[in-house]
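The structure that follows is given in the form of structure tokens.
Excluded from the complex is one protein chain; the other protein chains are retained at their positions.
Lettered A and B in written order, each chain numbered from 1.
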Amino acid sequence: METAQITPFAAIAEFDTPGALVQAAEKVRKAGYSKTDALTPFPVHGIDEALGIPRSHLGYIVLCIGMMGTAAALLLQWWTGAVDYPLVIGGKPLFAFEFSIPVTFELTVLFSSFAAVFGMLALNGLPRFYHPLDNARMTRRVSDDRFVLVIDKSDPKFHPVETIGFLRSLNPISTELVED
Amino acid sequence: MADLAIKPPLAELNPPLVEGNHSYSTVTHTVSGIVERKTPKQWFIAISISGAITLMMLGMIGYLFLNGVGVWGNNSPVGWAWDITNFVFWIGIGHAGTLISAILFLFRQKWRTSINRAAEAMTLFAVACALLFPLIHVGRPWRAYWMFPIPNTDLNMWQNFRSPLLWDVFAVSTYGTVSALFWYVGLLPDLATLRDRARTRIRQLVYGVLSLGWRGSARAWRHYEMAYLILAGLSTPLVLSVHTIVSFDFAVSIIPGWHTTIFPPYFVAGAIFSGFAMVVTLMVIFRYAFQLEDLVTIKHLENMNIVMLATGSIVGYAYATELFIAWYSGNMYEKFAFLNRTTGPYWWAYWTMVSCNVISPQFFWFKKLRRNIPFMFVISIFVNIGMWFERFVIIVTSLHRDFLPSSWGYFRPTFVDVCTFIGTLGFFTTLFLLFVRFLPMIAISEVKGVMPAPGASERGQH
Partner (left out) sequence: MSSYEIDGALWSRVRNAIAFLLLIGVAASVAGAVTEPERFYRSYLVGFLHPTSILLGALFFVMVMHITGSVWSITVRRFHENLIGALPLVAVALVPVVLGIHHLYEWSHAEEVAHDTLLRGKAAWLNPQGFTIRAFIYVAIWSFFALRLVHHSTAQDSTRSIDNTRSLKKYAAPGLFLGFISVSLASFDWVMSLAPHWYSTMFGVYFYAGGGWASFATLVLICLAFRSAGMLRREINVEHYHDLGKWMFALTVFWTYIAFCQYLLIWYANLPEETIWFRNRFVGGWAPMSVALLFGHFFIPFLVLLPRASKRNLKLLRAAALWFLAMHYLDLYWMVMPTFYKDGPSFHWLDLAPLVAVGSLYALGFWMRLKKHAIMAVGDLRLEQALEHHNL
């Protein structure tokens, strides 16, 4: 068999409905696999619980960087207006919380949004233009209408033949051993 | 709960978000097909017209740069006129896109998925048109970088953070940036779809690079969904803040007709109102042009008309409150400003605004009318016109009769005013045409997420 000759990267199985994927994922987790993933065209409800994927911590990153934005905005307005170049305009105080709120708010949102987008990309390891899973025949249709379950080779229970056999028992459309 | 066995007519309460007999793959095909098919002839005709109008706009701007702001009709006492009217008009249009993508997301209004992509694109292009006006009206646009706190040796001082105009710089640029980020994040999975379907090398390369290697992994979706939720949560107050700050440009002053505390929410409601009108205008055209009737259903259009009815009524409430409080205040200047607005030389502008903004959406109380496509198209145009007039009325009628009758005047636009504004319509259309040609105009992966899953019918809708 060819399977013996290639270096495997992962064993994958293909399903045609999100429901079938979640059910299969449930069984994979119960069988003791932990280095698992799923490839889906849209976020599938319940897959995180089924595979035991923890909640994202992106929120904390965003909060910290957002607060840096708040601080930067207040410092900027106070230092430029009241310290470095104090100039009375329209009888207004050199610095006051009343007029500094709008810019502070905007910069907080700006910093937070950058943190959300680039934090998300960083956590996902993107951009990444080559991935061994791209070698698989079936992953092309993931962005269309297929739901693929992945068991990574780094899983302690991974075995090229047995894992494929186990995946076959879950009634997928097909299974595949992906080359590294 | 045995007596719940009577099958309730759930279809009316949960109208299908996708009509026709669609599967995941036909949705992919319908939307990507628009980008992959040979470019239709009509598209070339449309873009040549809008491109020509854009060129006219660029010509007008060049003429302005060479000759100065005097080529516009602005003159004492009307120092702000079409320039700021157009700015507020365009930035307001943008608000519907953010409302659909962020606020309706937080409110779990699933019908947003078919229209949010196009609406967000509209936001970006409207913001681009809006940004043009503050930039070109400053007199010396080549010094525009003075608006940002960049250390430099030719200004040698700092920006005035006490000025609402500077708040505007921060608000609008933040808004443009965050909208672009939000839009791009939403596009990622669909760009991956286009990448996977690409047949030519150049398409593979372009969409491959743009999609950043998105693979739809569940571990990635988890961060992605969190990022989307956070961006929605940030964009919601952001969109309110933008038009609030735009309203501050007027309301912090002491000019009667500008200085009134209801301006912030009133401007926000008006912005959403005008933006939804523009979305209806565009979606009616493009759903017809690209046969997207199954994805952008009549129910989607009806919902947008309901939003227009609601926001139009809020705007009407604000007009009425302004009039009432102007009387109630007992302040002679307030009273005069509103008397002058409704019955003065610009009475025609005021009543155009009221008829278009308050009266015309009231037809949408009738279900028949709000599901009638030609009718809603006409009303959406009326609302676009009315909302332009609203900004014109607020700006010009408050300025043209100053406190001293010696400084009274009457503003008339010049051909440069008119052609620049028409030019931005062409600019906006050009950008939108480019968008529908090269990017998926419907959020493919989001629509799939709200479709009933195949094989799930026996479990009931979810």
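As a convention for this text, a residue touches a chain if its C-beta (ideal position, glycine included) is under 8 Å from a C-beta of that chain, and two chains touch if they have at least 3 such contacts.
As the structure is a computational prediction, the values presented were derived from the model and not from experiment.
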Q: Check each of B:Phe248, B:Phe276, B:Phe363 or B:Phe382 against the chain that is not shown and name the one that touches it.
A: B:Phe248
Q. In the complete assembly, which of B:Tyr63, B:Phe107 or B:Tyr288 touches the absent chain?
A. B:Phe107
Q) Among B:Tyr24, B:Phe263, B:Phe363 or B:Phe392, which residue is in contact with the omitted chain in the full complex? A) B:Phe263
(Q) If I consider the whole complex, including the chain that's not displayed, which of B:Ser23, B:Asn160 or B:Thr321 touches that chain? (A) B:Thr321
(Q) Take the complete complex as the reference. Which residues in chain B touch the chain that isn't displayed? (A) 3-4, 6, 8-10, 12-14, 107-109, 225, 229, 237, 240, 244, 248, 251-254, 259-265, 306, 310, 313, 317-318, 320-322, 325, 328-331, 365, 460-462
(Q) Using the document's contact rule, name the residues of chain A that touch the chain not shown here. (A) 45, 59, 91-92, 98-99, 101
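Basically, only the chains that are shown with their structure count from here on.
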Q. Using the average of all C-alpha atoms in each chain as its centre, how far is it in Å between chain A and chain B?
A. 30
Q.
If we count contacts the way the header does, which residues on chain B are in touch with chain A in the complex?
A. 23-25, 28, 149, 157-164, 166-167, 170-171, 174, 177-178, 181-182, 184-185, 189, 192-193, 195-197, 208-209, 212-227, 230-231, 234, 237-238, 241, 245, 248, 444-446, 448-449, 453-456, 462
Q.
Residue numbers of chain A touching chain B in their complex, please.
A. 16-20, 37-45, 47-48, 51, 53, 55-56, 58-59, 62, 76-77, 80-81, 84-85, 87, 89-90, 92, 99-100, 102-103, 105-107, 109-110, 112-114, 116-117, 119-121, 123-124, 126-131, 133-134, 139-145, 150
